[in-house]
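Complex shown without one protein chain; remaining protein chains in place.
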Amino acid sequence: MNNIIYTLHDFLLHTESIVFIIMGISLLSMVGFWLFLTARDEDKNIQ
Amino acid sequence: MSEDAAVDRKSIMTPFNICAGIIVIAGLIVTFIRFTQGLGAATNLSEYNPWGIWIGFDLLVGVALAAGGYVTSAAVYLFGMKRFHSAVRPAILTGFLGYLFVVVALHYDLGRPWRLPYPFIFGYGTTSMLFEVGLCVALYLTVLFLEFSTAPMEWLGYKRTRNLVHRLTLVLTIFGVVLSTLHQSSLGALFLIAPSKLHPLWYSPYLPTYFFVSSIIAGLSMVIFEGTLAHRAFHHKMDEAHKAEHNPLTLGFGKAASLVLAGYFSIKVIGIAAGNHWHLLATGYGFWFLVELMGFIALPCLLYAMGVREQNLKLIRFTAAWTVLGIIINRLNVSIIAFNWQLPSSERYFPHWMEFTISIFIVTLIVLAYRFIVTRMPILYEHPEYKDSH
Partner (left out) sequence: MSISRRKFLGWLGAAGAGTTIGSKANAASNKVFKGYPDSMGVLHDATLCVGCRECEAACNKVNELSAPDKPFTDLTVLDVKRRTKNEAFTVVNRYDGIPESKGPVFRKTQCNHCLEPACASACFVRAFKKTESGAVVWDESVCVGCRYCMIACPFDIPTYEYDNPLTPKVLKCTMCAPRIEKGLLPGCVESCPKEALTYGKREDLIKIARDRISKYPDRYVDHIYGEHEMGGTSWLYLSSVPFEKIALREDLGITPAPSLTSGALGVVPMVVGLWPVLLTGVYAMSKRKEKIATEERETAVAEAIDKTTAEGEVKLSNAMAKAEKDKEKAIEKAVKTALEEAEKQAEEEAAAKTEAEAAKADQVEPDKSAGKDQAEKIDEAQTEEADEAPKTKDAKTNDEEES
């Protein structure tokens, strides 16, 4: 029973909660990824 | 510094200080009434009108006008307009104070203000636009605090920490722009849930875009406007770089504001077309909408353009103030004036005098905090020890 979502509201609550978590992770990992991407540039682009 | 203090003491009974003192005392009295007798005693809020000027002005206008922080830091650090560097600190400061006092003002409006962190601890009402607004404002306030914190650290001499934070500038700037984009637009999106209550000329699926774009305009205009005021009051506090960069900044930001206003004008017109609301322009609300559209979007767009072409700084400064007024009108239109437009006038909302008092009180606190900080910390000038590191 618990696995069935009956209302659009509950569905959005479910998906948005996951989306918010992913957003947080992706925002933070962007910083790390940028550092990874530019680490071997002769002159470091990031301040 | 000690000289300044002496001057301050001598001139403590200036008209400004007397006014500020009266406002602060009145504000404290109303604060007491609000928190001991409830919202009902201090406001004209009702079942039909749950949001008054504490949301419409203090939150919506406050956040829009505090956009100068992200606009300026993005222009300088991301878009490479290094020549306006001296404008970043004051803009960040006003942004930070703006947001800080938005949160302070929110405590007056919330029924149970001590539960403000609940959405992020227990609630997770992720479908609510207000959740989005709250989350982004909280995060952005933190970002602004970090960006601003270099000034007091220079003032107090925490060199190590200051340099550590300074190295985060780029990341903070990008986070700031992302978060600002989100909550500025989400403030508009707050009203998407109520198509039946907001007048169709203002209600549009583009509301979030309107709010975001107009926040850029507000930010640019506020930087010019504040700069003008700061030049009058704190000229002696400014270093040569700040003075020298001020006029080019006014011209540059005026040009940018004119351009964004032109875009904003066109998307506003597209909004009428998309909703097919042309016929509503002939009504009373339509007239008011046209006043906003022509008088506070098209007109400042042209005035800015003329000011920039003729290098007329006075005109640009006037237009900045006019545009700020236009932003205030727009936010009040969406949240109060055109909201509940279908209700009979007896059910409509007009603010209680105590609501005005608190709003003025909050603005006064911002001005006082600004004055306290710029007279002490390296805002309008560069700290001699940290000149090279910019």
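As written, the chain order gives the labels A and B, with residue 1 at the start of each chain.
In this text, a contact is a pair of C-beta atoms (placed from the backbone, for glycine too) under 8 Å apart; a residue touches a chain by one contact, two chains touch by 3 or more.
Owing to the predicted nature of the structure, the values given are computational and were not obtained by experimental measurement.
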Quiz item: Since one chain is left out of the picture, which of the remaining chains does it touch in the full complex?
Solution: A, B
Quiz item: Who touches the missing chain here, B:I23, B:I53, B:L93 or B:V178?
Solution: B:V178
Self-check item: Among B:E132, B:E147 or B:E382, residue touching the chain not depicted
Solution: B:E132
Quiz item: So which of B:V30, B:L45, B:L97 or B:A320 would be touching the chain we can't see?
Solution: B:L45
Practice problem: Over the whole complex, note the residues of chain A touching the chain we left out. | Solution: 2-14, 16-19, 22-23, 26-27, 30, 34, 43, 45
Quiz item: On chain B, what residues meet the omitted chain?
Solution: 34-41, 43, 45-48, 50-51, 74, 77-80, 82, 109-113, 115-116, 118-119, 122-125, 127-132, 134, 170, 174, 177-178, 181-182, 185-186, 189-197, 205, 208
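Note that in this section only the chains that are shown with their structure count from here on.
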Self-check item: Whole-Å separation of chain centres (CA-atom averages), chain A against chain B
Solution: 29
Practice problem: Give every residue of chain A touching chain B within the complex, in rising order. | Solution: 9, 12-13, 16-17, 19-20, 27, 31, 46-47
Quiz item: Residues of chain B touching chain A in their complex?
Solution: 124-127, 135, 167, 169-171, 175, 178
